[in-house]
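Remarks on the structure that follows.
Just one protein chain is left out here, and the rest sit where they should.
The chains carry the letters A and B, assigned in the order they are written, with residues numbered from 1 in each.
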Amino acid sequence: MTTPPDEPTAPPPQGGASSGPAKPVPRLHLNKTISVLTAVMGALLFLVAPQFLKNYGIYLLTYWLVFIIATMGLNLTIGYAGQKSLGHAAFFGIGAYTVAILMKAGFSFWLGLPAAALICFAVGLVLGFPALRVQAIYLAFATLGFNTAIWLVMRNEEWLTGGTFGINNIARPSLFGLSLDGNLAYYYFVLAVALATSALLWGLLRSPWGKAFTALRDNPIRAESLGIDIRNYTLLSFAIGAAYAGVAGGLFASLVQFIEPAPFAVSASIMMYLMVVVGGAGYFLGPIVGAAVGVVLPEWLRDVPGVANWYLPMFGAAVVLLMVWLPDGLLSIPDRLRAKREAKKASMARAQAAGKWGAKS
Amino acid sequence: MTDFLQLFFSGLATGSIYALAALGFTLLWQASGTINFAQGEFVMLPAFMLLGFMAMGAPLLVSFVLTILLAVLLLGWVFKRGVVDPLLKYGMMPIVVATIGLSIAMRNGVRAGYSAEAHPFPSLFADKIYNMAGVTITLQDMGTFALAMVMVLATQAFLAKTVTGRAMQAVAQNTESASVLGINVPRMIFYTFAINAVLAVAAALLVTPTYLAKFDMGEGLGTKAFFAAIIGGFNNSRGALLGGLIVGVCENLAAAYISPAYKDAVALIIFMVVILFKPQGLLGKKEERKV
Partner (left out) sequence: MTAPLLKVTDLKKAYGAIQAVDGVSFEVMPGEIFGVIGPNGSGKTTLFNSILGQISPNAGAIELHGKTITGLSPLELSRRGVGRTFQTLQVFGKMTVRDNLIVAAQEHQGSMLGRLFAPPDSGLGAKADALIDQFRIRHVAHSLAGTLSYGQQKLVDIAMAFMAEPDLVLLDEPCAGVNPSLVGGISTLLKNLNRHPKFGKKASFVVIEHNMDFVMDLCHRIMVMVEGRVLAIGTPAEIRGNKAVLDAYLGN
């Protein structure tokens, strides 16, 4: 058999607006050393940073870590498994309220946190079922409805959640007698949880499950014809994503020590969605960048002299510009640069070849 | 009974405003696959544009015309060319997030740049009340309903009966075939965005006199319009009208007969029921899963 030709012949037309789906931006295959180095450097930075920060800075950093954990879960659901989820904050809230309610009832935080994860896993499974029946945009609406329903329960069921008054005086746990009450101690605890959950997610995505999720995202019909049970993987993508949000919510409850329904409304889900997409959906480190944009950037902007009330419109405008410039998110920058270089090389090669054979008569 | 009728009619008025916003929302989706999370702000901004023009000294009618022109330019042309066109081929995610950013920018931009206060807004209708068979209806409500219905029906007639309108429908149903038929697809899509801008201006004119112009007036309205569009049928323009009216009436009735706290929950509950049992909406058609 001769070597396959390099020239593409007419590809089949695909439906959709304008020029059809964009060609995938090839992912950089960073060699292992660079990846490991980046991870280690990142971890070191997180370990050392608090030494240079005041109390509020440490608190903000902890806040950021909590949202990294939450958005990691959402990144699995929408980034790796290609589902639509505009209700992630509901799980965040369920996790927070689970821990708060259990602790108020006298149970330990160490029971509350796993309980939050398990409950959210189960509820996430349930939310996955509509995903099996409805497509894309309608799924997004369904998750939105789900979030609003949960938020309404949080707001109205005072006997359980304290209603709009919320639950306050949520304690921070102690670990083996060591109190995690101080901001610094709690920060390191949350960091440990973040590292552990990231490692677990990394392992999951590296395993065959990771490929199955990608197949589900990119071509569910083909995936099915290859024996991939898209039903199970769809449900799991919601359940695991929800569990991560639940853990984050539990950590959130003890961090802010007072919870009420507002941070778990649809607007919060929309912000989380924004974080994942801006960071880069389907990129492992996307949530770190995305959560920074969503949590740290507005705070930083607010402190810039002269900005005052304009920090929010600036943030909004920044998001719009970012999306127009980098639709695949911030972490797609290396891939884009590489794609540009390859395209340049390819077109130079074509020009050379054309020059060699001379102009066609 | 008269109470019920009163609530019903004023609910129709509110609902018809939702219908305007929902219609534009649906048209954008059908024509270009754009989910505009900033639709509520698209109604809010023209309200402030009008106030701004009037503050600069222009008379009401002139300000109104200028507002329409500016809205079509910004919310139609700039929005389409600047935000939607570059992002269309990347699927739903970037456009959704871009419009989220847009809504944040618009809402808070007005707050920071104009005012955080609520401003009175000129009404198109005089402050008259009519009494028909014991039912009290304001001129505002009647006029709102009539005007909104005229706009919705005019839009639908335009789409169904004119050459341009049918071309726009063709683009919405099948962009490939439409362009093969020689239809200028980008221009048709632009007309959709322009119509959305005009509908948003109309909604602004009708809703702001009652609720006053405030930077955050778009939030609730946008959400309701969103729900209304889905309840009625997201891939069907008539659905937007039906959805809007249903939400408007049910809200009003619920607020009076159940409790005001449940007013906002009504749209949500209807929405959830529809999503669970007929996700394509009351008038919508089922969309096939494509390979």
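Simple rule for what comes next: contacts are C-beta pairs under 8 Å (C-beta built on N, C-alpha and C of every residue); 3 or more make two chains touch, one makes a residue touch a chain.
None of these values were measured; they are calculated from a predicted model.
Residue in contact with the omitted chain (choice from A:154, A:191, A:228 or A:259): A:228.
When the omitted chain is restored, the residue from A:177, A:208, A:306 or A:355 that touches it is A:208. For the chain left out of this panel, the touching residue among A:174, A:219 or A:309 is A:219.
Interface with the hidden chain, as seen from chain A, comprises residues 1-12, 14, 23-24, 26-27, 29, 204, 206-212, 214-215, 218-219, 221-230, 232, 282.
Convention: only the chains that are shown with their structure count from here on.
Per-chain CA centroids place chain A at a distance of 31 Å from chain B. Interface residues of chain B facing chain A in the complex, by the touch rule stated above, are 29, 32-33, 35, 37, 82-83, 86-98, 100-109, 111-113, 174-176, 223, 230, 234, 265, 268, 271-272, 275-276, 279-280, 287, 289-291. The touching residues of chain A, when paired with chain B in their complex, are 13, 15-22, 78, 84, 130, 133-138, 140-142, 145, 148-149, 152, 221, 266, 270, 273-274, 277-278, 281, 308-310, 312-320, 322-324, 327-328.
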